[in-house]
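Of the protein chains in this complex, all but one are displayed in their positions.
For chain A:
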(Lines give C-alpha, C1' and ligand atoms only; values in the text may rest on other atoms or scores of the structure.)
Protein backbone atom coordinates (compact mmCIF):
# COMPACT_ATOMS: atom_id res chain seq x y z
CA UNK A 1 0.00 0.00 0.00
CA UNK A 2 1.90 2.98 -1.25
CA UNK A 3 -0.72 5.48 -0.22
CA UNK A 4 -0.22 4.79 3.47
CA UNK A 5 2.12 7.72 3.80
CA UNK A 6 -0.51 10.08 2.44
CA UNK A 7 -3.82 9.22 4.11
CA UNK A 8 -5.60 12.55 3.61
CA UNK A 9 -5.55 12.22 -0.15
CA UNK A 10 -8.62 9.98 0.06
CA UNK A 11 -10.70 13.03 0.79
CA UNK A 12 -9.34 15.50 -1.71
CA UNK A 13 -10.66 15.69 -5.25
CA UNK A 14 -8.63 14.12 -7.99
CA UNK A 15 -7.97 14.56 -11.68
CA UNK A 16 -9.71 17.53 -13.21
CA UNK A 17 -11.33 18.40 -9.88
CA UNK A 18 -8.03 18.79 -8.07
CA UNK A 19 -7.73 22.04 -6.21
CA UNK A 20 -11.44 22.78 -5.98
CA UNK A 21 -12.66 23.97 -2.59
CA UNK A 22 -15.40 21.86 -0.99
CA UNK A 23 -17.98 24.47 -1.93
CA UNK A 24 -16.92 24.54 -5.57
CA UNK A 25 -16.87 20.76 -5.66
CA UNK A 26 -20.39 20.58 -4.26
CA UNK A 27 -21.60 23.13 -6.78
CA UNK A 28 -19.96 21.31 -9.70
CA UNK A 29 -21.74 18.05 -8.93
CA UNK A 30 -25.04 19.72 -8.01
CA UNK A 31 -25.01 18.54 -4.42
CA UNK A 32 -27.67 20.14 -2.27
CA UNK A 33 -27.32 21.44 1.26
CA UNK A 34 -28.31 18.66 3.62
CA UNK A 35 -31.62 19.07 5.42
CA UNK A 36 -32.83 22.04 3.42
CA UNK A 37 -36.56 22.09 2.87
CA UNK A 38 -37.88 21.51 -0.65
CA UNK A 39 -39.71 24.23 -2.55
CA UNK A 40 -43.45 24.41 -2.02
CA UNK A 41 -44.42 22.81 -5.40
CA UNK A 42 -41.82 20.07 -4.88
CA UNK A 43 -43.15 19.49 -1.37
CA UNK A 44 -46.71 19.17 -2.64
CA UNK A 45 -45.50 16.68 -5.26
CA UNK A 46 -43.65 14.61 -2.63
CA UNK A 47 -46.69 14.59 -0.38
CA UNK A 48 -48.96 13.54 -3.22
CA UNK A 49 -46.58 10.67 -3.98
CA UNK A 50 -47.04 9.50 -0.36
CA UNK A 51 -50.84 9.28 -0.53
CA UNK A 52 -50.68 5.48 -0.26
CA UNK A 53 -48.62 5.88 2.91
CA UNK A 54 -51.13 8.32 4.38
CA UNK A 55 -54.13 6.03 3.92
CA UNK A 56 -52.24 2.88 4.99
CA UNK A 57 -50.89 4.66 8.08
CA UNK A 58 -54.34 5.95 9.01
CA UNK A 59 -55.94 2.51 8.66
CA UNK A 60 -53.19 0.78 10.63
CA UNK A 61 -53.42 3.33 13.45
CA UNK A 62 -57.19 3.17 13.55
CA UNK A 63 -57.08 -0.60 13.98
CA UNK A 64 -54.29 -0.46 16.56
CA UNK A 65 -55.94 2.29 18.61
CA UNK A 66 -58.32 0.10 20.56
CA UNK A 67 -56.46 -3.22 20.57
CA UNK A 68 -56.04 -3.11 24.34
CA UNK A 69 -59.71 -2.32 25.02
CA UNK A 70 -62.07 -5.28 25.44
CA UNK A 71 -64.87 -3.68 23.45
CA UNK A 72 -62.35 -2.80 20.73
CA UNK A 73 -63.54 -0.58 17.93
CA UNK A 74 -67.00 -0.33 19.47
CA UNK A 75 -65.57 2.61 21.48
CA UNK A 76 -65.38 4.66 18.31
CA UNK A 77 -69.16 4.88 18.44
CA UNK A 78 -69.70 4.53 22.17
CA UNK A 79 -67.60 7.56 23.16
CA UNK A 80 -69.61 10.19 21.22
CA UNK A 81 -72.86 8.43 22.17
CA UNK A 82 -72.01 8.66 25.86
CA UNK A 83 -71.14 12.31 25.31
CA UNK A 84 -74.55 12.85 23.75
CA UNK A 85 -76.21 11.13 26.71
CA UNK A 86 -74.43 13.40 29.22
CA UNK A 87 -75.30 16.55 27.27
CA UNK A 88 -78.89 15.42 26.85
CA UNK A 89 -79.20 14.91 30.60
CA UNK A 90 -77.71 18.28 31.55
CA UNK A 91 -78.64 20.63 28.74
CA UNK A 92 -81.68 18.90 27.31
CA UNK A 93 -83.52 17.83 30.45
CA UNK A 94 -82.24 19.97 33.34
CA UNK A 95 -81.63 23.20 31.43
CA UNK A 96 -84.65 22.43 29.15
CA UNK A 97 -82.98 23.14 25.81
CA UNK A 98 -85.17 20.44 24.29
CA UNK A 99 -88.19 22.68 24.66
CA UNK A 100 -86.84 25.40 22.41
CA UNK A 101 -84.99 23.42 19.73
CA UNK A 102 -86.88 21.29 17.18
CA UNK A 103 -85.98 17.55 17.19
CA UNK A 104 -83.54 18.18 20.03
CA UNK A 105 -81.92 14.73 20.27
CA UNK A 106 -81.05 14.57 16.57
CA UNK A 107 -79.95 18.22 16.65
CA UNK A 108 -77.68 17.53 19.63
CA UNK A 109 -76.15 14.36 18.21
CA UNK A 110 -75.32 15.94 14.84
CA UNK A 111 -73.65 18.83 16.67
CA UNK A 112 -71.67 16.60 19.01
CA UNK A 113 -70.41 14.32 16.20
CA UNK A 114 -69.47 17.24 13.95
CA UNK A 115 -67.72 19.17 16.70
CA UNK A 116 -65.95 16.03 17.86
CA UNK A 117 -64.54 15.65 14.33
CA UNK A 118 -62.82 19.05 14.49
CA UNK A 119 -61.85 18.69 18.13
CA UNK A 120 -60.16 15.33 17.79
CA UNK A 121 -58.44 16.31 14.54
CA UNK A 122 -56.89 19.28 16.33
CA UNK A 123 -55.88 17.19 19.35
CA UNK A 124 -54.36 14.45 17.20
CA UNK A 125 -52.63 17.05 15.04
CA UNK A 126 -51.01 18.67 18.07
CA UNK A 127 -49.39 15.36 19.02
CA UNK A 128 -48.75 14.06 15.50
CA UNK A 129 -45.12 15.19 15.31
CA UNK A 130 -44.05 14.87 18.95
CA UNK A 131 -45.50 11.35 19.30
CA UNK A 132 -43.84 10.02 16.15
CA UNK A 133 -40.28 11.29 16.52
CA UNK A 134 -38.94 7.73 16.11
CA UNK A 135 -40.55 7.38 12.71
CA UNK A 136 -39.47 10.88 11.68
CA UNK A 137 -35.86 10.24 12.62
CA UNK A 138 -35.75 6.79 11.05
CA UNK A 139 -37.24 7.42 7.63
CA UNK A 140 -37.36 10.35 5.30
CA UNK A 141 -40.74 11.51 4.04
CA UNK A 142 -42.61 14.82 3.89
CA UNK A 143 -43.62 15.39 7.50
CA UNK A 144 -46.99 16.86 6.58
CA UNK A 145 -48.01 13.25 5.86
CA UNK A 146 -48.41 12.73 9.63
CA UNK A 147 -50.90 15.50 10.54
CA UNK A 148 -52.78 14.75 7.31
CA UNK A 149 -52.90 11.04 8.17
CA UNK A 150 -54.24 11.81 11.65
CA UNK A 151 -57.01 13.90 10.11
CA UNK A 152 -57.83 10.98 7.81
CA UNK A 153 -58.11 8.76 10.93
CA UNK A 154 -60.65 11.18 12.40
CA UNK A 155 -62.57 11.19 9.12
CA UNK A 156 -62.68 7.38 9.12
CA UNK A 157 -63.96 7.44 12.70
CA UNK A 158 -66.61 9.99 11.79
CA UNK A 159 -67.77 7.89 8.84
CA UNK A 160 -68.15 4.88 11.12
CA UNK A 161 -70.16 6.88 13.67
CA UNK A 162 -72.23 8.38 10.82
CA UNK A 163 -74.01 5.02 10.61
CA UNK A 164 -75.17 5.45 14.21
CA UNK A 165 -75.99 9.10 13.60
CA UNK A 166 -78.23 8.23 10.65
CA UNK A 167 -79.98 5.70 12.88
CA UNK A 168 -80.62 8.33 15.57
CA UNK A 169 -81.92 10.86 13.05
CA UNK A 170 -84.28 8.31 11.48
CA UNK A 171 -85.48 7.16 14.89
CA UNK A 172 -86.53 10.75 15.63
CA UNK A 173 -88.96 10.75 12.74
CA UNK A 174 -86.89 12.53 10.11
CA UNK A 175 -87.38 11.23 6.58
CA UNK A 176 -84.40 11.36 4.22
CA UNK A 177 -84.77 14.02 1.55
CA UNK A 178 -82.68 15.57 -1.23
CA UNK A 179 -80.88 17.82 1.27
CA UNK A 180 -79.09 14.70 2.55
CA UNK A 181 -76.84 15.03 -0.51
CA UNK A 182 -75.47 18.23 1.06
CA UNK A 183 -73.84 16.10 3.77
CA UNK A 184 -71.04 15.25 1.34
CA UNK A 185 -69.87 18.80 0.44
CA UNK A 186 -70.31 19.94 4.05
CA UNK A 187 -68.13 17.08 5.28
CA UNK A 188 -65.55 17.69 2.57
CA UNK A 189 -65.22 21.38 3.47
CA UNK A 190 -64.89 20.56 7.15
CA UNK A 191 -62.18 18.03 6.28
CA UNK A 192 -60.05 20.68 4.58
CA UNK A 193 -60.64 23.05 7.49
CA UNK A 194 -59.60 20.38 10.01
CA UNK A 195 -56.50 19.43 8.03
CA UNK A 196 -55.40 23.05 8.01
CA UNK A 197 -55.88 23.37 11.77
CA UNK A 198 -54.12 20.05 12.38
CA UNK A 199 -51.12 21.24 10.34
CA UNK A 200 -50.90 24.48 12.31
CA UNK A 201 -51.20 22.68 15.64
CA UNK A 202 -48.66 20.03 14.56
CA UNK A 203 -46.00 22.69 14.10
CA UNK A 204 -46.93 24.48 17.31
CA UNK A 205 -47.05 21.20 19.25
CA UNK A 206 -43.68 20.08 17.87
CA UNK A 207 -42.03 23.24 19.20
CA UNK A 208 -43.92 23.82 22.45
CA UNK A 209 -44.99 20.72 24.28
CA UNK A 210 -46.78 22.92 26.86
CA UNK A 211 -49.54 23.52 24.34
CA UNK A 212 -50.95 20.03 24.77
CA UNK A 213 -51.69 20.90 28.42
CA UNK A 214 -53.55 23.99 27.30
CA UNK A 215 -55.52 22.50 24.39
CA UNK A 216 -58.33 20.84 26.39
CA UNK A 217 -59.28 24.22 27.90
CA UNK A 218 -59.20 26.08 24.59
CA UNK A 219 -61.26 23.36 22.92
CA UNK A 220 -63.78 23.24 25.75
CA UNK A 221 -64.25 27.01 25.58
CA UNK A 222 -64.75 26.76 21.84
CA UNK A 223 -67.33 24.02 22.34
CA UNK A 224 -69.39 25.96 24.87
CA UNK A 225 -69.45 29.20 22.87
CA UNK A 226 -70.32 27.37 19.66
CA UNK A 227 -73.68 26.11 20.86
CA UNK A 228 -73.13 22.41 20.45
CA UNK A 229 -75.73 21.43 23.01
CA UNK A 230 -77.91 24.54 23.26
CA UNK A 231 -78.97 27.18 20.78
CA UNK A 232 -76.87 30.32 21.13
CA UNK A 233 -79.04 32.61 18.98
CA UNK A 234 -81.57 33.68 21.70
CA UNK A 235 -78.70 34.85 23.90
CA UNK A 236 -76.93 37.01 21.32
CA UNK A 237 -80.01 38.64 19.79
CA UNK A 238 -79.57 41.74 21.94
CA UNK A 239 -75.91 42.14 20.97
CA UNK A 240 -74.75 44.92 18.60
CA UNK A 241 -74.95 43.85 14.95
CA UNK A 242 -71.17 43.78 14.50
CA UNK A 243 -70.68 41.23 17.29
CA UNK A 244 -73.49 39.09 15.93
CA UNK A 245 -71.80 39.08 12.52
CA UNK A 246 -68.46 38.14 14.10
CA UNK A 247 -70.20 35.39 16.02
CA UNK A 248 -71.74 34.00 12.86
CA UNK A 249 -68.22 33.49 11.46
CA UNK A 250 -67.44 30.84 14.08
CA UNK A 251 -66.36 27.89 11.88
CA UNK A 252 -67.67 25.28 14.34
CA UNK A 253 -71.16 26.80 14.23
CA UNK A 254 -71.02 27.04 10.44
CA UNK A 255 -70.13 23.39 9.89
CA UNK A 256 -72.63 22.21 12.54
CA UNK A 257 -75.45 24.32 11.05
CA UNK A 258 -74.69 23.02 7.55
CA UNK A 259 -74.85 19.43 8.72
CA UNK A 260 -78.00 20.04 10.78
CA UNK A 261 -79.67 21.65 7.82
CA UNK A 262 -78.63 18.78 5.54
CA UNK A 263 -80.04 16.18 7.92
CA UNK A 264 -83.17 18.02 9.12
CA UNK A 265 -84.21 20.87 6.78
CA UNK A 266 -87.64 20.96 8.44
CA UNK A 267 -86.27 22.29 11.70
CA UNK A 268 -85.24 25.45 9.82
CA UNK A 269 -88.80 25.95 8.53
CA UNK A 270 -90.76 28.59 10.55
CA UNK A 271 -94.10 27.26 9.17
CA UNK A 272 -93.52 23.91 10.84
CA UNK A 273 -91.93 25.30 14.02
CA UNK A 274 -93.44 28.77 14.63
CA UNK A 275 -92.34 28.94 18.27
CA UNK A 276 -94.45 30.72 20.88
CA UNK A 277 -96.30 28.85 23.60
CA UNK A 278 -98.94 26.16 23.52
CA UNK A 279 -102.35 26.33 25.21
CA UNK A 280 -100.88 25.23 28.55
CA UNK A 281 -98.27 27.98 28.42
CA UNK A 282 -95.26 25.72 27.65
CA UNK A 283 -92.63 27.05 25.24
CA UNK A 284 -92.81 25.55 21.73
CA UNK A 285 -89.74 24.78 19.60
CA UNK A 286 -88.85 27.65 17.33
CA UNK A 287 -87.40 27.11 13.85
CA UNK A 288 -83.64 27.61 13.53
CA UNK A 289 -82.21 30.24 11.23
CA UNK A 290 -79.60 29.36 8.63
CA UNK A 291 -77.32 32.43 8.29
CA UNK A 292 -77.07 34.09 4.87
CA UNK A 293 -74.01 33.19 2.80
CA UNK A 294 -73.27 30.20 5.03
CA UNK A 295 -71.81 28.14 2.17
CA UNK A 296 -69.55 31.02 1.19
CA UNK A 297 -68.30 31.23 4.79
CA UNK A 298 -67.75 27.46 4.94
CA UNK A 299 -65.72 27.51 1.72
CA UNK A 300 -63.70 30.51 2.89
CA UNK A 301 -62.80 28.85 6.17
CA UNK A 302 -61.84 25.61 4.42
CA UNK A 303 -59.60 27.27 1.84
CA UNK A 304 -58.00 29.79 4.20
CA UNK A 305 -57.29 27.25 6.95
CA UNK A 306 -55.96 24.61 4.56
CA UNK A 307 -53.66 26.88 2.54
CA UNK A 308 -52.33 28.85 5.51
CA UNK A 309 -51.91 25.68 7.58
CA UNK A 310 -50.02 23.92 4.82
CA UNK A 311 -47.63 26.81 4.18
CA UNK A 312 -47.15 27.39 7.91
CA UNK A 313 -46.25 23.72 8.42
CA UNK A 314 -43.96 23.58 5.38
CA UNK A 315 -41.99 26.63 6.60
CA UNK A 316 -40.49 24.53 9.41
CA UNK A 317 -40.19 21.24 7.48
CA UNK A 318 -36.44 20.85 8.07
CA UNK A 319 -36.80 21.34 11.83
CA UNK A 320 -39.11 18.45 12.70
CA UNK A 321 -37.23 15.65 14.39
CA UNK A 322 -34.41 17.87 15.58
CA UNK A 323 -33.87 17.48 19.28
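Side notes on the structure shown:
Here is the rule we go by: contacts are C-beta pairs under 8 Å (C-beta built on N, C-alpha and C of every residue); 3 or more make two chains touch, one makes a residue touch a chain; residues count from 1.
Everything below uses one rule, namely that contacts and distances are computed from a predicted model.
From the set "Electron transfer flavoprotein subunit alpha", "Teichoic acid transport system ATP-binding protein", "Dehydratase" or "Na+/solute symporter (Ssf family) protein", the protein name that UniProt assigns to the chain left out of the figure is "Teichoic acid transport system ATP-binding protein". When the full complex is taken into account, the listed residue touching the unshown chain is A:134, out of A:134, A:240 or A:281.
By the touch definition given at the top, chain A reaches the unshown chain through residues 1, 3-4, 6-19, 21-23, 25-26, 29-36, 46, 49-50, 52-53, 56-57, 60-61, 64, 67, 132, 134-135, 137-141, 145, 318-319, 321-323.
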